[in-house]
Each structure stands twice: as structure tokens, then as C-alpha cells.
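Have a look at the structure below, then the notes.
With one protein chain held back, the other chains of the complex are shown just where they sit.
Let's turn to subunit A:
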Amino acid sequence: MRLQAQGVQLAYDQHVIARDLTLTIPDSKVSVLIGPNGSGKSTALRALARLLPPSKGSVILDGKSIHDTSTKEVARQLAILPQVLVTPESISVEDLVWFGRHPHRTSLKVPSPADKEAVEWAMTVTSTVELRHQHVDQLSGGQRQRVWIALCLAQGTDLILLDEPTTYLDVAYQLEVLDLLHQLNQEQGKTVAMVLHDFNMAAEYADHVFVMKSGTLVTEGSPEDVFTADIIRTVFGVESKVVPHPVSGKPMCIPLRAGLRTQTPTALANC
């Protein structure tokens, strides 16, 4: 496995978020990190991407501690889309996507045809070509999100980490983005690891799911293994009914509102 965190302790200043976290991102698979707000998903992803040095343990990329590899070298292997993004003022979509080529370029060299190709491809697959001359700060939230994903794809790495890539997107674009990541995984063998909040999207697209709570890995496995009413109750404190998806057969989780919880105790017991 190319990327893994081995017994890492993650902390912001003195504030320890995760004590002893071990995560192995399966190669050429789509993995999803799921868990409540503040459970440390972003923190874990940042550590995996070399953005946050662990105070104990280490993150291994290709058999080597990631902090022994230069940030530029890492950026050629691994792309990360952080959860919080800063939109620079008055910059065009095309220029923003070009930043994805930064790790492949040196200061004085003119861009290579490969750079240009990667940028065009990234804009095409994210349907942002028509937006190329527009200002990023004047796009809708969903359009902007697709531009960020384009930037990330333009990096051309085999490992792609994304922190909530579907926020702001309407259901059509959520499907489009996840379909795209799925397709990249299937056709080019890319490894995708992302944070999602939607159980059903996660179940539909993930080969492997990590469930986190309070900085620890509660469980991991296939969607069928981890999406059970029990686990959802312990992790999120939410009662739910899990049923197979009528078309795909993947687990579908239906949260129950207060009224339904008391009315259908037998249904809950069956889960």
C-alpha cells in the first residue's frame, strides 16, 4: 500500500485530536472517511497529505516517511483538496486550474505541452471549459467547487485526497463529481480517498469506508460491513433504518425522526 498513517498522534499546538491512529489507504480503490463534525477527518487527511506533521508515529508514502520527502516531490505523487479554500481575488478559472501544474514546473521554464494537456483535460472532465475566462470569485458555489476539483485533477497524480468535494453541489453535480472520481479510479487506477458526509453517496461509491469518531478509527471495511444501524447509532447517536438500495443493492441508511423512533421499535430491533 502506497499511503498509510502508522500510529500517528495528531495535535494542534497542545490540543491532541487523535492519539494513535492507523489508516491504510487501499491502492487503486475509492475510500471514504465518514464521521461526525469535529471527529478528526480533515485532521487525518491533512496528516496523510503532509500538511500536518504527526507528533508521534509517521505517515508513510511509498515506503518512506512522508516528512523525509520534499513537499514538491509529494505534490507530484499526491493531490489534496482541502476543506477550506481561499479564492484569490480576480483570477480567471483557467489561471486557477493552471496552479495544479505548479509542482511540475520550475520558476523559469515555460509550460510544457504536457502541462497544457493536463489543464485542458481537467477542465473538460469537470465541465468548466465554458467558464475558463470568468472570474472565480463570481462563480456560484457549485461552479467554483468544480473548478477546485479541476485544479486538483490537473496535478495529474495517482493519489487524490479530497475533503468534502461535494459540498455546495446540487445532486446532479454531486453525482457528476463522484462519477468522475469513480471513472478515474476504474479507467486509470487512481487511488481516491475522500471525506463525505452523505452515507448513501458513500455507500454507493466507496470500496472501503473508514468510520471516525473523536479522533479514533471506530471501524473500517466495505460499505456493507460498516453501514449498520448499530454503528450509525454509536457513532452519530442517530436511530436509523438500513435497507438495501432498490437498484444497486448497496446499504441505504434512512435516519428516523423522533416520532418514527417511538412508533417503530420493532423495526429498529430488526436492523
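In this text, a residue touches a chain if its C-beta (ideal position, glycine included) is under 8 Å from a C-beta of that chain, and two chains touch if they have at least 3 such contacts; residues count from 1.
In the analysis below, contacts and distances are computed from a predicted model.
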Looking only at "Pyruvate ferredoxin oxidoreductase alpha subunit", "Iron complex transport system permease protein", "Xanthine dehydrogenase" or "1,2-phenylacetyl-CoA epoxidase subunit A", the name UniProt gives the absent chain is "Iron complex transport system permease protein"
With the full complex in mind, choose from A:His135, A:His197 or A:Lys241 the residue touching the hidden chain. A:His135
Contact partner of the left-out chain, one of A:Ser90, A:Ser112, A:Gln183 or A:Ser248: A:Ser90
In the complete assembly, which of A:Ile17, A:Val30, A:Ile80 or A:Ala150 touches the absent chain? A:Ile80
Note that subunit A touches the chain not displayed via residues 46, 49-51, 70-76, 79-82, 84-86, 88-92, 95, 99-100, 102-103, 105, 107-108, 133-135, 138, 155
